[in-house]
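For this depiction, one protein chain was excluded, whereas all remaining protein chains were kept in their positions.
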Amino acid sequence: MASSEKRKVTAEDIENLIEIFKQSSWDEMHLEADGLEIFLSNDPTATTPRTPAAAVPSAAMTNSAVANVVVPAAASVAASSTTLSHAAGGAGAPIPDGQVAIRAPNLGTFYRAPKPGAPTYIEVGQQIEVTTEVCLIEVMKLFTPVQSGLRGIVREIRARDGQMVEFDAVLIIIEPN
Amino acid sequence: MASSEKRKVTAEDIENLIEIFKQSSWDEMHLEADGLEIFLSNDPTATTPRTPAAAVPSAAMTNSAVANVVVPAAASVAASSTTLSHAAGGAGAPIPDGQVAIRAPNLGTFYRAPKPGAPTYIEVGQQIEVTTEVCLIEVMKLFTPVQSGLRGIVREIRARDGQMVEFDAVLIIIEPN
Amino acid sequence: MPISRVLSVNRGEIAARVVRAAHALGIETVQAVSMADRESRAAQLADRTVVIGPAASRLSYLDANLLVHTALQTGCDALHPGYGFLSEREHLARLCDEHGIIFIGPAAETIAALGDKLKAKAIARAAGVPLVPGTERIATVNDAVKAGEELGYPVLIKASAGGGGRGMFIARGPDDIVASFDKASNEAMEAFGDGTMYMERYVENARHVEVQVFGDGSGKVLHFGERDCSIQRRYQKVFEEAPCAAMPPALRRQLHESAVNLVASLKYRNAGTVEFLYDIDRQAIYFIEVNARIQVEHPVSEQVTGYDLVQLQFQIAGGEPLRWTQDQIPVTRHAIECRLNAEDPYRNFKPSPGRITRWVPPQGAGIRLDSHCYADYLVPPFYDSMIGKLIVTAASREECVRRLQVALEKFVVEGLTTNLPLLKFIATHPDFAANQLNTRWLEQILLPAFEATQE
Partner (left out) sequence: MPISRVLSVNRGEIAARVVRAAHALGIETVQAVSMADRESRAAQLADRTVVIGPAASRLSYLDANLLVHTALQTGCDALHPGYGFLSEREHLARLCDEHGIIFIGPAAETIAALGDKLKAKAIARAAGVPLVPGTERIATVNDAVKAGEELGYPVLIKASAGGGGRGMFIARGPDDIVASFDKASNEAMEAFGDGTMYMERYVENARHVEVQVFGDGSGKVLHFGERDCSIQRRYQKVFEEAPCAAMPPALRRQLHESAVNLVASLKYRNAGTVEFLYDIDRQAIYFIEVNARIQVEHPVSEQVTGYDLVQLQFQIAGGEPLRWTQDQIPVTRHAIECRLNAEDPYRNFKPSPGRITRWVPPQGAGIRLDSHCYADYLVPPFYDSMIGKLIVTAASREECVRRLQVALEKFVVEGLTTNLPLLKFIATHPDFAANQLNTRWLEQILLPAFEATQE
């Protein structure tokens, strides 16, 4: 799960890269991996990489089976989020430096507790482990618990109990430790 | 009719100025006359004249009762003309330096001779006087002869016999003398 | 014979609307423009643009000879006059007829008849359409009191020979007549040498209601519901809506029947609007006039019926019949239009032409904008100040008002002054939400309140 691990580039990775690039203020992005070369540019006339040495930003991009954990490369990237008027409930605010978002693995209704009246999975300030269950996402009466995916302290719970969250929406902010 | 003559600024003058400005590559135009101040800018944020000393370009703008004679301030202005796809038949080409266009005083059908089979009013190379009739413009069977409005040699006949010309279209090019 | 190429001889939003409607039907377009409108939206959209004259309307849009000459020389078989300018001039329609150009509008003689106020009233009367009730000459106080009973108070008593208000008074009951009739008659005698009086109903509390009609020239006429245009400033409509929610169904039926009967009696062709005064206190309608053209406010009727009236103009003019029956034109929704003008509502509505630097119209469910404007467009100072029509549609009037409020709030126009603050003020006024208003409401209630917000 560490960014230093060598693994195959997937279509999802490319999609994520395009995403990050679109949300960034960078003019060009150039990446070589697995014999694959990717060049993204905001300059329509650009055809060859002008900065072949520029590497992928030091973002630990991982797609865990449990939740999408994205460490922002820079606050500006995380802050830009989506520009759609009604998009991504609660995903608008920037993620503080050194903290990490647990994002919705799929669209669904967000629940803080396993059932009505039961204690919540987590509270702000709580120390959690990689396998700690942090919330429940429901789609058409199918309830799926979401695991943290990383160790740290809960700093913020962004999603609201009983409300729909979109795919990739920021649910919870963790300060890793 | 000379540009040095002092006369009142009319709505038509302002219209012409806006026109010239739109067709030019200038960023701003500032003019004071008759106690009236006109400031045109392509910068939406501009609110006060930044170049109060800039005068109206040295264009001899006159609107004769007979025909609109416009001496282009610079080739670029005359050349830009209208950008509409089908506009102003024959008005597209630039007017050579030192030459002057006789323009259509109104929309209508352009005739080079007073009646079918009669000799043409003028030919290229011919010397004409201010009152020389140069063509006929017809609107719904009402035929109006057009006088030259200036002295010179006919250099080009741009409008085609029997074809509709739009208002202000270039009809004939004269080299004044 | 279907139209294949049309000359559009108007400007602003309606020219763009006409060109788009023609293109949707596969009809080629030539747009006639003045020098000031060469970069207009209609010019950009049209297949061809012809500069017909200088900015001054008199030398361009108001010169029928230029227009017809242009139509003939550019191979057009039809001419669309839009509204305003020459759209209701018999002369232009006749000139088109004489030169084999289809005038997209009523027959020249229909325009002429309806343009004459007296003739129009006679046509209405003959078709059984209600006019403001009144009397013939009245000689004595007793006759006046008797007539007052019949008409119902209040009544307006005027000098037959009169004008300028002399010898005129309002009577709210027989006592007023007894008190003032002889004095007024004497006043008239002194002023005009004739003391004869007459009387008509005085409508204090009225709405302006009009019916959108269409005829195909065969005598068949269909209506597309009514519009309530009571929010006016100096007889200029500011808001228009459909239907007239304040009108009870029975009266609405009479309204529609009156409008249809009137124009059917003329074998009316193409689009028209029959205007009525709706007397709220007496629950009665009185004919005002017929507008023999498409109107500014036609979109609200399109929104509530689902028909494209400008396309229909082209189809009827091209010889197609009215294919439908009246029950196929149900009014199922509510729509409100408001007119966005380049004018300063805080400075006596002074026109404010200039370059639009930012233009962010609202969008979303039920929001339609009919406009020729865009960011960087120069609104020329030579013509009327309307720069767009915002039309909002919803299932109910209540929902429609709410949507209108949101839409106006989202509308951003920069670079020139507009009446947007006034439109917002109207849209959020409780009287407007409650639909408690009449033709005087804007000037008497709303504008003073609006101006008070500036102090």
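Order of writing sets the labels: A, B and C. Residues in every chain begin at 1.
We adopt the following convention: contacts are C-beta pairs under 8 Å (C-beta built on N, C-alpha and C of every residue); 3 or more make two chains touch, one makes a residue touch a chain.
This is a predicted model, so every value here is computed, not measured.
The chain that is not displayed touches the following shown chains in the complete assembly: A, C. From the options C:10, C:29, C:230 or C:273, the residue with contact to the unseen chain in the full assembly is C:29. When the whole complex is considered, the residue among C:47, C:143 or C:289 that touches the unshown chain is C:47.
By the touch definition given at the top, chain A reaches the unshown chain through residues 11-12, 15, 18-19, 22, 44, 82-88, 106-109, 139-140, 142, 164, 166-169. Counting the whole complex, the residues of chain C in touch with the unshown chain are 2, 4-5, 22-29, 45, 47, 303, 306, 311, 320, 323-324, 327-328, 330, 332-333, 363-368, 393-395, 403.
By our rule, only the chains that are shown with their structure count from here on.
Interchain contacts give a graph that is no line, ring or star and is not complete, per the touch definition above. The distance from the centre of chain B to the centre of chain C, each centre being the mean of the chain's C-alpha atoms, comes to 40 Å. Chain centres here are Cα means. That of chain A falls 64 Å from that of chain B.
Residue positions of chain C with contacts to 2 or more other chains are absent.
Shared contact sites, meaning residues of chain A that touch two or more other chains, are absent.
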